[in-house]
Each structure stands twice: as structure tokens, then as C-alpha cells.
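First the structure, in the form of C-alpha cells, and then the observations on it.
A single protein chain has been removed from this complex, and every other one stays in its place.
Per-chain numbering from 1; labels A and B assigned in written order.
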Amino acid sequence: MKKIWLIVISLCLAAAGAAQAKEAVRIGLICPLTGDVKTFGESSKNGFSLALEDYGKTGKYAINPIIADDRNDPTEGANSALKLITQDRVIAFVGPLTSKVAIPVSEIAAKYRVPMITEGATSPKVTVYDGKRKLSVFRACFIDPFQGRVAASFALSDLGAKTAGILYDVGNDYSRGLAEVFKSTFEQGKGTIIAYESYQKDDVDFSALTTKLRAKKPDLIFIPDYYNKAGLIARQLREKGVSAILIGTDGWDSPELPKIAGNAIIGGYFTNHYSPERKDRVAQKFIDRYRALHGAVPDALAALTFDATMILLETIDRVGKPGTESITQALSGLKNFHGVTGTISFDKNGDAVKSAVILRVEKDGPRYVTTVNP
Amino acid sequence: MSFLRGARRFLLVSAVAYILVKALFLSGAVTEYIQQIVLFSLIVILASLGLNVIYGYTGQFSLGHAAFYGIGAYASAYLTHLFAVESPLPFIPVLACAGLFSALTGYLIGMPILRLRDDFLAIATLGFGILVKVLLDNSDRLIEVLGGSRGFVGIPRITNLELVFAVMVFLVLVTRNLIFSKYGLFWQCIKDDELASIAFGIDTARMKSMAFTHGCFLAGVAGGLYAHLYTFLHPSNFDFLKSVDFLIIVIVGGMGSITGTIIAGLLWVGFIEGLRIALPSGMLELRWVFIPLFLIILMMVRPRGLIAQKESRLLGIDRAP
Partner (left out) sequence: MELLGYILQQLVNGLQLGAVYALIALGYTMVYGVLRLINFAHGDIFMFGSFVAYYLIAKWQMPLPLVFMITMAATALLGLAVEKVAYKPLRAAPRISLLITAVGVSLFLEYFLSLNAIFTPNYIAFPRPFEVVDYDLSLVAITNIQLIIFSVTTASLLLLYLLVYKTKHGRAMRAVSHDHETAALMGINVDATISFTFMIGTALAGIGGILYAFAYPQINVFMGIMPGIKSFIAAVLGGIGLVHGAVLGGIVIGVSEVCVSAFLSSTLRDAVIFVILLLVLLLRPSGFFGKRREKV
């Protein structure tokens, strides 16, 4: 007799449990887990996972995450996106975080009308190409025209630079775009660009360029590239006796930068999406949890991915029935989302209207200098 | 119809294959992702066939084949952009032009370098490949829309199953006819012993150039089909590793066998893409550890290729018309 009751009770509980079971929803993440900007991918994945954990406690749905590695290669990214969309059938995804991968992936997302939120790709071409807005593509960070302007204005007004040299990677759209914007802004502000030199991704010997710069003696040198190249260049500049102030962009944000550059980069400035010193409740809570889990202060990409993922998850909860169309609709009206990296609203291009911060590289890590509002 | 002579079996097999694949696509049993892979494998086969003519039949070791594939891809994409081509029919002359452009480049670069011996030819073609990649990376300085290192986006998707099949069948027949003509015979003579061929009075320089040019033509057409399938081009797609991909297919398939190239191409792309789906993302990097090992072992054990002469009667394409 007892046995039957046991079975009946377990069945009831199971049924109750099944009724409570959340509906499953699949979302994706595309990031460079391997390749030359591996640390960005790791940070991104950490931010993504943390957001999922937070959501899991109170969210309406059971999220089934699918993570794809784009190796910071556009073809790999395009293939991953296609697989996520047609094979895994995700209803939305976060990433890619570099512009060169995000641009082709955004074309695919737009074609299939799957919502995509890039957390770190700053080239304007990700959301708008050839005058056409890619309707389902959104961006949780600022764009390079803004970032380059911020850097140039800071150089002109705060650092008082009159002449500048620019070194950029000709094979990287991010680097090129920023170099161009910086140049035009700096020149508009009556500064003179006395050197505008490009190099290739695989170059390690910058002796010719550094010697050139030593001869020309600019006040400031702008290096809009990722941390591995920026660090190497900074070192060689200092070795050749170039004493100009160094200024960079969000690509510098990595714990590896001081390891690669040593003392050469101390005193350099860079624009970034957020500063871990930001006095904000949501930000501090995220930073503390990240630090407890990973033993390090989260960098901008971890924070941005966290924000982008939270935006997506919140939207999934908000809409009646989560699907690609409904989420795209909801995302386009996003206003005043309180994120770790600031208050985020999407403008008509799906880009986030946000402030930038300027950080200064110090011996024990980047220090906050100032905020620049759009 | 001397063009189609002896091709009955091949045409039959192709028709059946087409019907089967089309039915599979229409039934919705395979996702678009897989459909794209199938088309991609056919395109890769076409390009590899070009390398087979250059290397498998004529013995010229080229490590820069991907460059011609890339040139064709970019040329075709530029033409469709320029002339606003959207559909398959007007696309065919574009493909032909892309192929011709690649072929012309091959002819011009071949003139000086084809007289070099194998190892030097290898480095020269490798160097040319790198040169082309640098050119593509900076292409937007010449023509803005080519995109340079930002990539060429917004290419119309014109490639479909019918187009790929039609182009392939046609070009395979053309190649077959060439191979079984006196030219093909000369090519194989050159591969076997160039000095003896010269002694026999064969104009080896001209024959080598012809093989090279034809191979580049095939690569160019394949590139054009590729560009309009993936709708996105980036110089990093056309690097040395891509050349190695083609080389592996030619070697595995057996040099001097069209059937071998076709089968090897299908197997190879299937294997690579299959691994992408099957392997968890952490293990994906192991692909390129095993591929070169496989290559080394293949060279030791079966240098003539994996697919022996016997199987090549399968498709009815490796015999004289």
C-alpha cells in the first residue's frame, strides 16, 4: 500500500515540477576564444556566463547558451554565425566583439533577421552599411567616430598637444577607422599630424618607423591598435628614445599590456568604455562578483558583454513570446538601460549612446582620468 | 558532338546526383548551413581540379593556387557590383570574365617563373601568393568597394545548385577533353620527364604555360562561384593555408585523376566541416594538427594518392572519349 502512495506522490511532484519547468530558449555567443585576441574572448565569455547566472535566478525562461569561437577571423565568424542561426536555431546572439568579424556576421544576422548585439565592435559599418540600416543589429558600445573624436579632443585640450604622429594597422578596420577620425578631428582643432604611418599585422620590427618618429619629434603618438601590437610599438619607441606622450583606444584594455610593454607604456592614456573605479551600485556589484569568481578586476569587454547579455535577457523576459521578430522590435526601442558600463539607449542606428572614459596607464593598473559625454 | 563523346556515363551520374541533391534540399531535411557546405565542396572541387591540371598532370608544384582563386573571386564580385548583376543568366559572362582574368594573371606570372625547377617554383608561387594577399589587403586604396582588409561585403547571392552543377559539368568535360587530347599527353610527358620531352621536340614551355593558364582559369571561375555563395570576401580566405587545402585534395585524390579529385574534394570538405559540427569548440584547433600529420604519413605510405586507378572508372570521366 505504501508503495503505491509513494509512486502517486512522486508522480504528482514530477507533474508539478514539469509544469514549473521553464520553457527553453537558445541564445548564442560569438567570441574569439582562440587567436590573437584571446584575452578579449575569455573576458567576453566570463561576462556572458555571469549574466546567465544572474538571469537564471529570477528569469522566466531556461536559457540554452551556445558559444562559438570566431578565432578573430571573419570567415570563421561568418561560418559560426550561419551555424548558430540555421543549425542551432538561436533566437538571438551576442558578439562578435571585433569589427572585422562583426561586419560580415552582421550581414548574415540582418539577412536572416536574427537579433544580434555586439558588445565591442566599434566600427560604424556593423550597424549601417552603404547608407542602409541592418535592422536586427544592435550595439552596446560606442562607435569609433565618437571614440576617435574623444581621443583627439583629449589630446588637444587636456594634453595640449600641437603635433601628433599616428601609427595604425593597415589590415585592421578598427585601427584604420580610428586613425582617420583622429586625424580629421586633430586637424580641425588646429593640430598638425606630422606622421601618418601604417604597418601590417605581422610586423614586429618597427625600427624604421620609430626612427622616423624620433626624427620628427611629435608631441604625442596615437596608436589605435590592440594591446599586443601597442605594447610592442611602445617599447620600441622608448628604446629609440622617442619621448612623446602615447595615447590609445579601447584595444589597449588588457592585463597583458603592461607585461608586453613594460615601463614604456606607463603614463600613456587610452579611451575606454568604462572604468572599474566607477561609483555605481550595479557596476560595483558586478565588479565584486567578477573579482570573487575570477580573481581579477573585469575589463571593459567583460563588462560590456555582461551588459549586452543582460539587455538581451531582459528583453526576452519582457516580450510576450520570445522570437527573432519580437526581440528585434523590443530592442529597437531600448531606452535608459542601467548597465555596468553606463546608461545605454539605442539610437536610430541601433548604436548605444554612451559616454567614454579616459584612463591612464599606471604601474598597478589603469587609473581613471575623466569622462567624456556624447 | 565530339565535345560530349564518351561522356554518357558521366552525364548520367551527374544528372542522378543533381536530382538526389535537389530533392534533399527541397525536402527541407538539411539546413541551409549544410546546403551551403555542399555547394562549397563542389566549388572547392573545381578549384582543386585546376591545381590537378597544373600539378597532378603536368607536375608543376604550385603553392599559390589560392591566389588565383582569390583573384577570380574579387574580380567577379567587382563586376557584379559594377554592372548590378543579380541573377544567374547574366552572371555567366561575369564568371567567364573572372576566369579569364585569373587565367591572364596566371599566364603573365607563369611566363617568367614556370621555367624554374620544382623547389624554386614552389617558393616563387608561394611568394606570389603572399604578394596577392598584400595586394588584396590594400585593395581598397585602389578601388574603394573591394574593401581591402575590411572585407568585401554586400555581394549578391547568385550561386545556386543549378549554376554550380552546370558550370562544373561543363568545365569537367572541357578539362577531360584537354587531358585526352595531345595536349594532355604532352603534359603527362612533361611530368614524367621534362628533359626527354624536350628531346622529343615538345614545346615544353608552351605546354607548361597552357596547363598553368587552364588551371588558373578553373580556379578563377571557382572563386567567382564562391564569392557569390558566401556573399563576403576577406583576404585572409585566400592565404597559404587555402593553397594547402587544394594541394591536399589533389594529393589525396590521386594526381592525374579527375574522379579522384572529385571524390577527395567531397570527402575532404565533408571531413573538415563535419569536424566543425562534431567537435566541441575546444577541440577544433586539433584539426590543423592532424591534417599535416596525415599529409606526412600519406607522403610516406601512398605518395601517388589515396584513390588508386581502379576506382577512377567510377564516374566514367577518366577515360579517353
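Criterion: a contact is a pair of C-beta atoms (placed from the backbone, for glycine too) under 8 Å apart; a residue touches a chain by one contact, two chains touch by 3 or more.
Quantities reported herein were computed from a predicted structural model and do not represent experimental measurements.
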Message: Going by the contact rule already stated, which one of A:S198, A:Q284 or A:S326 would touch the omitted chain in the full complex?
response: A:S198
Task: Give the residue, chosen from A:E256, A:D280, A:E314 or A:D347, that touches the chain omitted from the document.
output: A:E256
Statement: Among B:F128, B:F165 or B:W268, contact with the omitted chain is made only by B:F128
- prompt: If the hidden chain were put back, which of A:D36, A:E180 or A:D317 would touch it?
  reply: A:D36
Statement: Touching the unshown chain, subunit B contributes residues 59, 61, 63, 112-113, 115-120, 122-124, 126-128, 130-131, 134-135, 137-138, 244, 247, 251, 285-286, 288-289, 291-293, 295-296, 299-300, 303
Field: Where the missing chain touches subunit A, by residue
entry: 34-36, 38-39, 170, 197-200, 202-205, 207-209, 211-212, 215, 228, 231-232, 235-236, 239-241, 256, 259-260
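Just so it is clear, only the chains that are shown with their structure count from here on.
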Task: Could you grab the centroid distance between subunit A and subunit B? Build each centroid from C-alpha atoms only and quote it in angstrom.
output: 38
- request: Could you pull out which subunit A residues touch subunit B in their complex?
  value: 33-34, 67-69, 73-75, 78-79, 82-83, 86-87, 100, 103-104, 107, 123, 125, 129-130, 170-173, 176, 200
Message: With touch defined as at the start, can you tell me which subunit B residues reach subunit A in the complex?
response: 31-34, 36, 134, 137-138, 148-151, 153-154, 230-232, 234-237, 276-277, 281, 284-285
